[in-house]
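Data first, discussion second: the structure below is written as structure tokens.
The complex appears here minus one protein chain, its other protein chains still in place.
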Amino acid sequence: MPLLESEKDDAEQLTSGTMKAVVFRGPGQFQLEAKPVPKAGPGDAIIRVRLTTICGTDIHIIRGEYPVHSGLTIGHEAVGTIHELGAGVTGYKMGQRVLVGAITPCGQCEPCLGGHTSQCGGPIGGWRLGNTIDGVQAEYFRVPFAQANLAAIPDHLADEDVILLADIASTGFSAAESGKIRLGDTVAVFAQGPIGLCATLGARLMGASEIFAIDTDPNRLKMSAQFGATVTLSADRDPVKEIMDRTNGRGVDVAIEALGVQTTFENALRVLTPGGILSSVGVYSGHLSIPLEGFHAGLADQTIVTTLCPGGKERMRRLMRLVETKRMNLRPLLTHTFDLENILEAYKLFESRQQGVLKVAIRVK
Amino acid sequence: MPLLESEKDDAEQLTSGTMKAVVFRGPGQFQLEAKPVPKAGPGDAIIRVRLTTICGTDIHIIRGEYPVHSGLTIGHEAVGTIHELGAGVTGYKMGQRVLVGAITPCGQCEPCLGGHTSQCGGPIGGWRLGNTIDGVQAEYFRVPFAQANLAAIPDHLADEDVILLADIASTGFSAAESGKIRLGDTVAVFAQGPIGLCATLGARLMGASEIFAIDTDPNRLKMSAQFGATVTLSADRDPVKEIMDRTNGRGVDVAIEALGVQTTFENALRVLTPGGILSSVGVYSGHLSIPLEGFHAGLADQTIVTTLCPGGKERMRRLMRLVETKRMNLRPLLTHTFDLENILEAYKLFESRQQGVLKVAIRVK
Amino acid sequence: MPLLESEKDDAEQLTSGTMKAVVFRGPGQFQLEAKPVPKAGPGDAIIRVRLTTICGTDIHIIRGEYPVHSGLTIGHEAVGTIHELGAGVTGYKMGQRVLVGAITPCGQCEPCLGGHTSQCGGPIGGWRLGNTIDGVQAEYFRVPFAQANLAAIPDHLADEDVILLADIASTGFSAAESGKIRLGDTVAVFAQGPIGLCATLGARLMGASEIFAIDTDPNRLKMSAQFGATVTLSADRDPVKEIMDRTNGRGVDVAIEALGVQTTFENALRVLTPGGILSSVGVYSGHLSIPLEGFHAGLADQTIVTTLCPGGKERMRRLMRLVETKRMNLRPLLTHTFDLENILEAYKLFESRQQGVLKVAIRVK
Partner (left out) sequence: MPLLESEKDDAEQLTSGTMKAVVFRGPGQFQLEAKPVPKAGPGDAIIRVRLTTICGTDIHIIRGEYPVHSGLTIGHEAVGTIHELGAGVTGYKMGQRVLVGAITPCGQCEPCLGGHTSQCGGPIGGWRLGNTIDGVQAEYFRVPFAQANLAAIPDHLADEDVILLADIASTGFSAAESGKIRLGDTVAVFAQGPIGLCATLGARLMGASEIFAIDTDPNRLKMSAQFGATVTLSADRDPVKEIMDRTNGRGVDVAIEALGVQTTFENALRVLTPGGILSSVGVYSGHLSIPLEGFHAGLADQTIVTTLCPGGKERMRRLMRLVETKRMNLRPLLTHTFDLENILEAYKLFESRQQGVLKVAIRVK
């Protein structure tokens, strides 16, 4: 697997100076450590981080629920400036402000050239940062395949305007896109965490009519109304029945799963109209069961599609255009901001789900 | 062509009572005449008109620019109530308020079953009302294939809320849909008459970022900003250069032609990025020329697609859902209202383009 | 549900003369009975059967595994001649030879107009013949929505050339079509019964390169090589490992499930490459389990799509064109022929799977 070549030797590539980074040391063990500043190999870029975030996936990682190797720097959403460019990376200049997607495809392997850039080099292979190579909760990080992954940020957009495009907006929107939402479609979005909220927004941006948003948390439901939901439903009060009643038994054209558990997956299928699409962006941690009746014995022309966050600089450019033209504003999702020095405190808050926290921004000075 | 069978005998089907109708008698000759109220054959419905409109196409017809037979009732956008149902039409009741699309597909011929419902029975065959059979600028009209074409209107929507879905919104939106606009796409819409304005709105509803609206009329450009344009450009000031400059030479992902003349067609092609789509809904009256350079010698992976207004009750239902959920409001397009008795005066105003007229509603009492 | 209106009163519509029909009387109980010849209501046609078949689904029905009402005539694949036409059916003549698809969409309801003709009127609603209304294992049967469902057979094609297009070829091909097979795709087809064989043929016709066919029966595997499989694999010898080895761990672009059980479904998922499509046409009778690892935790951009046999006269016309132009020959699947009088014997053979039986033709004189 040649593309992974450059992933092996993070250690060797580190050189001059040290930096702070959030490092995973085993389940429940992670801390701010000093690490060497990485150095750019051919095709790489080194980014000086300005703003990063904590993601729900990071929580899975520090708990040991999603396996990564000890010593890894965590984090995969970042805005920063170009600190170094490796051989062959052209069209950029030092100090330029860029957004880097959570997924960093090479653009040159068979899956990438076949259009499956998130599956770069193999299953889930496009997700490198904070997964198979050092991530972005640090002062600096290395971007592999930089030519494909550095997206210049327009001057008049703030870091906070674009940081969430790197993962949660790209993922949430892809739920709507893979659902092939058409003008006037009825949509249900199960779970209204940051990704679910972006799925709701994506459904609205693509022209859905009725959008049902389902969650257990009243605060998140309130936010979902701001993000485009036309009906908010408590997950505790039989949302399947509610949706079937409100659609006169017809169900929805597109059902989005944005949590990754059996209940939401199953509910999404049960409200799906014949010919409809269940678009899943949740990360599952166990076998799933498909209920026979929701599936109509496999005879109802239904589709179940899963999507991993699309990355690459063209995706980031395209999403930034939506911010620039004021089609959307994701800043309400950034409920709290911390400095990198205090990131452990930020993790605590984010895990607690207290204080109406949705996304935590980490400022690196 | 068996499907056209029921179109032959408008005359025979007329029975009890007379009504007023706008009848074409030759180029420049049309008037309000008394005609028998039509009668429903098998599969038909007779609709008592409540609200209709005048369309740009009607102007072409009365001028003799688009050929129809003498004696034809004109008009193809209507809201009304069910007055009579032919044999085999089920699931409706007398007096029910319905919207009928301008295009009335049978749903059962090869083109319809193949998904090309506007080409029902043959080229442009789905457009019957006010074209090959009597239209809707009358007190009553006959709907062929009523089972496929009567769309029940939700009680809380006014006639004025939905009337424009019958043609111009369905057409304008189809321009955006055939253009396969994706989240973040840059779009240009050439001409901002009622259909162009709906194309602009459709582009916005589908998630375009930058939307360039081009027209010669400052009032229409002003309206286009209300309908979603982010940049309005005068057609008189080299819009091609403007758009290329503002996109840094990249051009647009989707260019929509909504007028039907060489200049707008050509300009749409000239601003199209490689891989882009020119979506045309204009009605052309002469040969078109494709400029070699805009076409990049046929090597730039460009697409030119034409679309005739989609009809049928499912299309109408879907568009009404967008009104119900307040995703759009087309009423600002209805700038004037007249009674059927005064429709000739309405035609005069509509043709004059005076008084900021966009669409004229005709109320039938 | 107005469309089902005409389904209620099979009894009332029966009139002059009696005929023989295979009637279901309860699990394990079915026989050749005398029944009145049906009569055409508005939009209907009555077909005099020339050739019909026994389908695997019929076996499920007579065993009571798929619920239908007692007294129902079974069967859904038929070629015959037009015996009577109801009001409003035009463009046909008495005695004309026609093919009727197993699925008989109305073409005029919301699902049909929305492009989901097999889901006519509601989930699985397009399947009427031999399911919700009397089927075709009889001397005569009634076709609802005849205008949409009578496909004229070209003179030079024999009944045996086209009979299997009604269900198994349309279904098998739809597996390949919903899998969106592209030129050069690698495909695996799990199970090589008549539908699986047609899926294999469909994959070949659409331009697949490597086609793995999997079954337990060596005879069926042999037939699959004739139908386009490039590699045949015994289901008993770890086909997942075989396929992964032979594709160097890459897996297949499209995996087709043509049986309807957990093992084949699961295997299909396990050999699916990231970004690939699992296209399912099996009829499931229990909950399905999605294995976490085959699903890559929902992150591998995979799609699972189910399809019910497409019907309607345009589908039948299109498939007959493939026979006319000698792109395929389905007659090898018709391994045995019986007269209607001896159909119980035919059922016995078909159930036994002896004598290399694949499909049984029933000739009605």
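Observations
Letters are used for the chains, namely A, B and C, taken in the order the chains are written, and counting of residues starts over at 1 for each.
FYI, a residue touches a chain if its C-beta (ideal position, glycine included) is under 8 Å from a C-beta of that chain, and two chains touch if they have at least 3 such contacts.
Since the structure is predicted, the reported quantities are computational estimates derived from the model, not experimental observations.
When the missing chain is restored to the complex, the residue among B:P27, B:G122 or B:P218 that touches it is B:G122. From the options A:T52, A:T132, A:Q147 or A:S209, the residue with contact to the chain not on display is A:Q147.
The missing chain, though absent from the display, is touched by one residue of B:P154, B:P291 or B:G356; that residue is B:P291.
On the side of chain C, the interface with the absent chain consists of residues 173, 176-177, 182-186, 202, 205-207, 209-211, 230, 318-319, 321-322, 324-325, 327, using the contact rule stated above.
Taking the complete complex into account, residues 111, 114-116, 118-119, 122-125, 127, 260, 274-275, 280-292, 295-308 of chain B touch the chain not shown.
In the full complex, chain A touches the omitted chain through residues 1-3, 5, 42-43, 87-88, 90-91, 105-115, 117, 145, 147-148, 312-315, 317.
Please note the rule applied: only the chains that are shown with their structure count from here on.
Contact counts per chain pair peak at A-C.
Chain geometry summary: the mean Cα position of chain A and that of chain B are 40 Å apart.
For chain A, the set of residues that touch two or more other chains is empty.
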